[in-house]
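With one protein chain held back, the other chains of the complex are shown just where they sit.
Per-chain numbering from 1; labels A and B assigned in written order.
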Amino acid sequence: MIQDHLDIQLIAIVTAVACALPGVFLVLRRMTLMSDAISHAILPGIVIAFFLTESLSSPLLILAAAGTGVLTVVFVELLQRTKLVKEDAAIGLTFPALFSIGVILISRFAGNVHLDMDAVLLGELAYAHLNRLEVFGYNLGPVSLYVMGTILLLNLAFILLFYKELKLSTFDASLAAALGFAPTLIHYGLMTLVSVTTVGAFDAVGSILVVALIAGPPATAYLITNRLSLMLTLSAVIGSVNAVSGYWLAYLFDVSIAGSIATMTLLMFGLVFLVVPSRGLIAIARRRTRQRWEFAQTMLVIHLFNHEGLPEAEAESEIAHLHEHLRWDPAFATQVVKYALNNRYVSQEETLLTLTERGRSVAQQALVQ
Amino acid sequence: MANLSILIHLDYTLMIVAIGAALLGAVSGSLGTYAVLRRQSLLGDAISHAALPGIAIAFLLTGSKTPLILVLGAALAGWLGTLLILSIVRLTRIKYDSALGIVLSTFFGFGLVLHTLIQRTGNANQAGLDTFLFGQAATILESDVWTIGILGGIAIIIMLVFWKELKLLVFDEGFAASLGFPIRVLDILLTSLLVVAIVLGLQAVGAVLMSAMLVAPAVAARQWTNKLSVMMFLAACFGALAGVSGTIISSSASRIPTGPTIVLCATVVVGFSIAFALNRGLLWDWIRHQRNKQSLKVATDRLLKQPQRGSE
Partner (left out) sequence: MQASEAKAIEVTDLTVAYQDQPVLWDIDLDVPPSVLLAIVGPNGAGKTTLIKAILGLVRPAAGNVLIYGKPYEAQRRIVGYVPQRGSVDWDFPTNVLDVVMMGRYGALGWVRRPGKQERELAMHALEKVGMDAYTNRQISQLSGGQQQRVFLARALVQDATIYLMDEPFQGVDATTERAIVTLLQEFREKGKTVVVVHHDLQTVTDYFDWVMLLNIRRIASGPVDETFTPENLRTTYGGRVAFITK
């Protein structure tokens, strides 16, 4: 029993990390939807290979599916190159067509073999560990752990090996090309990896939820950091946390494991989105209120500064008329004047405001920035 | 002639299914036109996946399987998903594609969780999820045809009434705003119509293939015309054609699911249009290219010959 828990969580973590690593580059290259397309479009490749090998974890199947995945990318790019179809429409045309072929193949010919649509679309993590690798009668653990583990190592190796090239071609493709780094090759390498990873993850989470694993953790990490290396690490960590917490959520409520991992991915993204310092929703809201007052004071001093020494200056600096000129709510205007007086940006003579030396320098600074 | 004899031999059930599929194809084809023009082709994909938790919650709350209630739940969830995508893009540096991918997959995952929850209470049958994923074109009843016809008809009538405003919104938003048209309201209206088309279309082809029903007819139609009204009309026709032909083909042999067949029919129409459409099509382009090359060759030959003759 405990072994089951461990096995499933281990598979979930390895799958999540394997998906998150190439996912980082997809998110940064604005190609997330390509992974959605690939994960659906590889179905015919899987089906045909399955007919030939009658196994869902044979290397041939992974190769065939990866080939179909790359073919999808080629199709989308060819369609775009005709200039008759925009990129989004090209993706939206290609993957449903290939997926449809896969579905028809399955229902037409696969009635008697074990390959049902639910497994392909939704995965079944709860059973993923049942198929175990046995060598000379020794139980060496679940097969899918070995498959995903290999894919994870492959992804890791590719990223470590081509880190510089990936980084450059992601942030400046033309420079990468000029330096002879062959961004097209890197691009197709990445797409092959995504295809391979997607096939591997099929068993566990199916083709729809794999997108959550690929896009979720990197996007969450992107809210936290700017640095590519940190983003990769964080994505892996966040992916693992989502996987484990999703597993226990599913165990607690007895619901789909893959579904709850996806749900945790959304919650995690939402949580980080809310609380992350500097870029989170709360931080933005707090900064906005603070800046609103600062901004209003700056606006006030600039207003006075612009009209200083001009004939209309008197009319423009009358406290009672400020809200008319700046179109402020009178109560807001009073409060801003109060703050500005406190900060000694302005001084008040009867009903007129004049800039202090300090206020003037604030205005000047704001204008040169 | 062969087609005619097939049509005559259509039995009543098949006829109803074909009419339903044609109506759905027409509705999603015409409304998909705007989605394609606004480069929101994949928004349909997200909305259709995001609809699952809405359907589940509507069922959990009301315990009813009335299509209208489930459709309402689906529409609300689809709407919420769209809103979330737009908020993520506006408030963070996450780009549109990632926001769309996250909402699509995680909403769907949450729907899956709810679905297993419902299943466990023994209230629903497994068929529910398959229906959502692949549609149930084969089980369309006469009453469904009326629902599709009325709701889809209303959506199309609204679109036609505000034709001028929606066209301006899609072509030149800033100019529309300067004329005083409330672009936010129009934007919401257009997205709502798209949600209606998607939620209805789920019945025919299901969530996974819905984006094809929005995109394919419109992309095919775009190749034949440079006029929005004609494009929309053609897209409706292509959508209906795909619906009918898909239904008939899938009924003619055993174990060919209807939804994917409809999508493949639509794809064939796209392929044909891209290859052979007048003026824009690839074949046309190739002929023009050859002709240009020919005339260029004639011209250069003539140019080259003159100095040769002079040098002799």
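Going forward, a contact is a pair of C-beta atoms (placed from the backbone, for glycine too) under 8 Å apart; a residue touches a chain by one contact, two chains touch by 3 or more.
This one's a predicted model, so the numbers in the text were calculated from it and none came from an experiment.
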| item | value |
| --- | --- |
| Among A:A177, A:M299 or A:L341, the residue in touch with the chain that has been omitted | A:M299 |
| Candidate in contact with the missing chain, chosen from B:L168, B:A242 or B:V263 | B:L168 |
| Selected residue (touches chain absent from view) among A:L156, A:A182, A:V276 or A:L326 | A:L326 |
| Residue touching the undisplayed chain, where the options are B:R120, B:K227, B:R255 or B:K297 | B:K227 |
| Missing-partner contacts on subunit A, residue numbers | 287-288, 291, 295-296, 298-299, 302-303, 306, 309, 316, 325-328, 364, 366-368 |
| Residue ranges of subunit B at the interface with the undisplayed chain | 37, 161-165, 167-168, 170-172, 174-181, 222, 225-228, 230-231 |
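Keep this in mind: only the chains that are shown with their structure count from here on.
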| item | value |
| --- | --- |
| Chain centre separation in whole Å, for subunit B relative to subunit A (CA means) | 26 |
| Subunit B residues touching subunit A - in the complex, by the definition given at the top | 36, 39-42, 44-45, 49, 88, 91-102, 104-117, 120, 129-130, 133-134, 208-209, 211-212, 214-216, 218-219, 222-223, 255-257, 259-261, 263-264, 267, 270, 274, 280, 282 |
| Residue ranges of subunit A touching subunit B (in the complex, touch as defined) | 27, 30-33, 35-36, 40, 79, 82, 84-86, 88-89, 91-93, 96-97, 99-101, 103-104, 107-108, 111, 117-118, 121-122, 208-212, 214-216, 218-219, 222-223, 250, 253-256, 258-263, 265-266, 269, 273, 279, 281, 284 |
